[in-house]
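All protein chains but one are shown in place.
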Amino acid sequence: MSQPQYSELVSLHGHIIDSLILAKVLDTILMMGGSFDLQEVRIGVTREQPSRARILVQAPSEELLAEILTAIQPHGAAPEVDRDCEVEPAPVDGVLPDRFYATSHLPTQVRLGGHWVPVEPIEMDTAIRVDPVKRCAGIVPMAEVRKGDLVVVGRSGVRVQPLSRPARRDVFGFMEAQVSSERPHAPLIADIAKRMQALRTSFRQGHPASKILLAGGPAIVHAGGRDALTWLVESGFVQVLFCGNALAAHDMEATLFGTSLGYGLAAGRTMPHGHEHHLRTINRIRGIGSIEEAVRQGVITTGIMAACVKQGVQIVMAGTIRDDGPLPGVITDSMQAQAAMRAALPDVGLALLVASTLHAVATGNLLPATVPTVCVDVNPSVPTKLADRGSFQAVGLVMDAASFLKELARELGWKP
Amino acid sequence: MSQPQYSELVSLHGHIIDSLILAKVLDTILMMGGSFDLQEVRIGVTREQPSRARILVQAPSEELLAEILTAIQPHGAAPEVDRDCEVEPAPVDGVLPDRFYATSHLPTQVRLGGHWVPVEPIEMDTAIRVDPVKRCAGIVPMAEVRKGDLVVVGRSGVRVQPLSRPARRDVFGFMEAQVSSERPHAPLIADIAKRMQALRTSFRQGHPASKILLAGGPAIVHAGGRDALTWLVESGFVQVLFCGNALAAHDMEATLFGTSLGYGLAAGRTMPHGHEHHLRTINRIRGIGSIEEAVRQGVITTGIMAACVKQGVQIVMAGTIRDDGPLPGVITDSMQAQAAMRAALPDVGLALLVASTLHAVATGNLLPATVPTVCVDVNPSVPTKLADRGSFQAVGLVMDAASFLKELARELGWKP
Amino acid sequence: MSQPQYSELVSLHGHIIDSLILAKVLDTILMMGGSFDLQEVRIGVTREQPSRARILVQAPSEELLAEILTAIQPHGAAPEVDRDCEVEPAPVDGVLPDRFYATSHLPTQVRLGGHWVPVEPIEMDTAIRVDPVKRCAGIVPMAEVRKGDLVVVGRSGVRVQPLSRPARRDVFGFMEAQVSSERPHAPLIADIAKRMQALRTSFRQGHPASKILLAGGPAIVHAGGRDALTWLVESGFVQVLFCGNALAAHDMEATLFGTSLGYGLAAGRTMPHGHEHHLRTINRIRGIGSIEEAVRQGVITTGIMAACVKQGVQIVMAGTIRDDGPLPGVITDSMQAQAAMRAALPDVGLALLVASTLHAVATGNLLPATVPTVCVDVNPSVPTKLADRGSFQAVGLVMDAASFLKELARELGWKP
Partner (left out) sequence: MSQPQYSELVSLHGHIIDSLILAKVLDTILMMGGSFDLQEVRIGVTREQPSRARILVQAPSEELLAEILTAIQPHGAAPEVDRDCEVEPAPVDGVLPDRFYATSHLPTQVRLGGHWVPVEPIEMDTAIRVDPVKRCAGIVPMAEVRKGDLVVVGRSGVRVQPLSRPARRDVFGFMEAQVSSERPHAPLIADIAKRMQALRTSFRQGHPASKILLAGGPAIVHAGGRDALTWLVESGFVQVLFCGNALAAHDMEATLFGTSLGYGLAAGRTMPHGHEHHLRTINRIRGIGSIEEAVRQGVITTGIMAACVKQGVQIVMAGTIRDDGPLPGVITDSMQAQAAMRAALPDVGLALLVASTLHAVATGNLLPATVPTVCVDVNPSVPTKLADRGSFQAVGLVMDAASFLKELARELGWKP
């Protein structure tokens, strides 16, 4: 029974007890088929004092040991011995070196010339490209790497910093996934509103990390949340909007063809003319040339898109194979759309992902774990997926988009 | 109370009683705020004899009358007087004439020079482009129209043929949406299998409309349906595959990194290495250059993609903003991807839409109503959405992708 | 191919065209394997004039013919020849005669001594018990039949009256199931509110069929809808409450142990003390003896139950195997609870079924098809199930209980 022959000593620092980090690391080791010896555990006797543990990780094969070490690294478990990170050049454009280090969404540092350098901004499932001369590091998506770029390989010299519980005592400070339809929404929405109030103030004062991002699906308009969201935009509570062709088209259709509510009611689901309005709206804006121009010309005077244009909200519209049209401004290439979303994320201090699985997951993939994220959907699987990203900062609400936006806007002062 | 002042006489032909068509037309008129007089109803006294009705549609305003006529047209309600269709040239590239006729997914004809000409293949939410010289008509998506193209406008000279109940007595012959988790799946799957058997035979004999399309999401692999789908492909039950980057990557990851099942279990959801394998798989195939080449070189020897390549299955992979990589072969531009999907649809005689909302809806938008369609998802809202397209030919199953594919393959002779 | 040898002539009257009735009858005949000849169809040429059809139903076997006739009867298809209904005595207590007629939830008449007598109130899945002397008929649930009771058997002399579209133009007047999370809730809730306003006035004037029933689950309290529902009760918008042990206990727990919201937030899901409060609340009320007494003594001063007691709302609390306690007043025997619910239904003019599958389905089973019914649940399968009862009068909303009740109360004048 004396199988484990391969081992490596790793250490953990920080609030590893009350953040569950130590427990998760040990759990991971055991579940993957390894074992451990706790060489040393020093626990801070007050909440402020950090703790420290040294763990001898053991596994029956070298491959498994490597996998375990990879798996526990995002929890901050780093080899004891500090070495510089190892780099290799990308072999051709768009292809990473075989052994490239794959990032998580947690704060990450690499060791270059004996110094720990932050990888900023971090994004998960990318590689790390370094410039040893300037001693700086950043992420690079696979498709954007160019031949010869120096890419970090292996695990040495890479340090991941697990999140500690946020200082603020609000809904984002929980340990466990916050997704339930049987939970009172009001206090969660109140907490979110408070964050938004604070962020608006910070943004107006020019502070970094103070933008509010809303990524939303067309159900916002279908379900009747258009007025509330328009008010939120007009009131300065949204700085970045991620959406698709459908949200924008439905919103402007409401302007051009009168309220869609009456028609939706009268027509029922098998009526074609509702969808015809959708197509005519898109065609009209294509004729004008751009949403911005349609707003400028006074064709689109009300609603979400008009408010965004007037408020200078940064809009990224990404295309999909479901789209009619699409509207001018929709980025039909998914990699270009991803790049545009990525470029809009620095300085986002709160992300609201509302009623769009696609945008919720895509945005979740791009966001650092440190950005508080709220995911709202009437289907519990979407918020669950997001809240499962293993961070303290993701909150899910199982409710319809319109009810959420109305409650949120009311909490922030909307008088419908 | 004598409001209705605007009226038009329309007629309905065919199996308008037992197909609910007459009832739906009258319902639509009333619900939209109009009224009607039935001028004449002749009903075939046996099932084979067609029926005929003449309806005076009345409305209090000209706009509403036009909307009602538009709304009932897809049920086959056509103005009594036959006129040629009206056309206008597209004003600029990518923009349709304002009054363009918006298509449904039902068989449609336009009248050109006194002759009724079919619009083939039909697709919903597009325009109709005609060539008066050659007397032919086809659909044109908004983005593909070129300046000067002659596009049908208004409603005159356009005839829509409602579906009559299919002759065959199987699951596709029902009137009502077939979506329930409380329904026995076995007989539905047996009916689908019978269709697939018949289509395979037809396809091998070179008959048209005999291809089987599978549009699927990555849950097929996650949930354990990979072996069953591979067998279906190898056995000639799939001729066209619509998928995204994730399905292909997960499938090939299983080949390259051993079974993902063991790892999935050991790792749990917060493990990063599972996702690392995903990235490494994509990077590897990018290095090789194409999936086809990876299969040819013997790198990818098993699974869905290998089977598709070996069987000559037509693959359309569409990109999204969620993608890592993406794999070579993924069409990142959504309009180009849509065009590739559209080009692959003629000759499809059965569509299986499995565990992908995006692909299910996008494919549903492109398919004529005459193509029998099966939508499978563990979330009831997806099959409901598809089955709501108002055709007899759409069936929804609320079950997980793996269970569906396994049952289907077993029904067709798979011995796992 | 001349199989059909068994036939019977049936007739249909009323608005059989625009109510889809003729179409559904023909569809049913064909789908079950029979065939038909339309002997005569006379269609009213205006909406007011009723139509009439005579259909020769044919089937290859006598059994199938009987099944088809049974299946089309709820659509109003009655044999041409009028005969008195046939009766048999119940063989023993609690057991019906083998051939008992099973009711639908549609208005039903039986022919006794040459006269058509209404079965009132109607309820589905019961039998019909007649008193030939007094010439009256009523339903009897299986468990309540007594030996010797005269029970209708077979199909002769039973007439079912299909619903015609309601005269009022609101959300309850649609033909198709109204369940979607992508539909604007606001106009539906506005329609419901209008009905409630009108019913409150009717009720205060002593009109029949003017009570409003709310059947609700504990998520009303969990999710934060307690204040809104309390206001609705206090404002006279609820006359009957169906609930279980949990709704009442959670509601009173909020009174006894301070707001449950703060605790719910602080405690998270694995905290036992929340549930302890639940138990202590039940124990406290058990000690006092009844909810009414607890309100009278000033122990329970706020919330739903207090409002119901003060307003004289009729409360039926039904027990389940999930219950703690239960509270005094909970009817633990399911048949007795069903009987109590049944007894409370006459004079109900609107049923709101909120966030409780059990109560929604149980109440739906007891309600005549003529009572407008709204089913609200964040899980689309519950509203779908209810809306599928085949009546014009059932509406489903996919939204969380709290958002629904808040919107509804606001629409009716609530100022939170």
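To keep things simple, chains are lettered A, B and C as they appear, and every chain counts its residues starting from 1.
Here is the rule we go by: a residue touches a chain if its C-beta (ideal position, glycine included) is under 8 Å from a C-beta of that chain, and two chains touch if they have at least 3 such contacts.
All figures in this text were calculated on a predicted structure; none of them were measured in a lab.
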Displayed partners of the chain not shown (whole complex): A, B, C
Candidate in contact with the missing chain, chosen from C:P107, C:P187 or C:G325: C:G325
Absent-chain contact - pick from C:E67, C:E88 or C:D347: C:E67
Residue, one of A:D37, A:E63, A:D82 or A:D98, that touches the chain absent here: A:D37
Contact footprint on chain A, counting only the chain that is left out: 17-20, 22-24, 26-27, 30-31, 35-39, 41, 43-47, 165, 173-175, 181, 380-381, 384
Residues from chain B at the interface with the omitted partner, ascending: 171, 174-176, 180-188, 218-219, 222-224, 260-262, 264-265, 268-270, 378-379, 398-400, 402-403, 406-407
Where the missing chain touches chain C, by residue: 24, 28, 31-33, 67, 70-71, 73-74, 91-92, 94-96, 98, 100, 102, 104, 124-125, 141-143, 266-273, 275-276, 278-280, 282-284, 286-287, 318-326, 332-338, 341, 357-359, 361-362, 365, 379, 381, 388, 390
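Note that only the chains that are shown with their structure count from here on.
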Given chain B and chain C, the chains that contact each of them: A
Rotation, 0 to 180 degrees and nearest 5, that superposes chain A on copy chain C via CA atoms: 180
Separation of chain B from chain C, taking each centre as the mean of its C-alpha atoms, in whole Å: 37
Where chain A touches two or more other chains, by residue: 268-270, 379
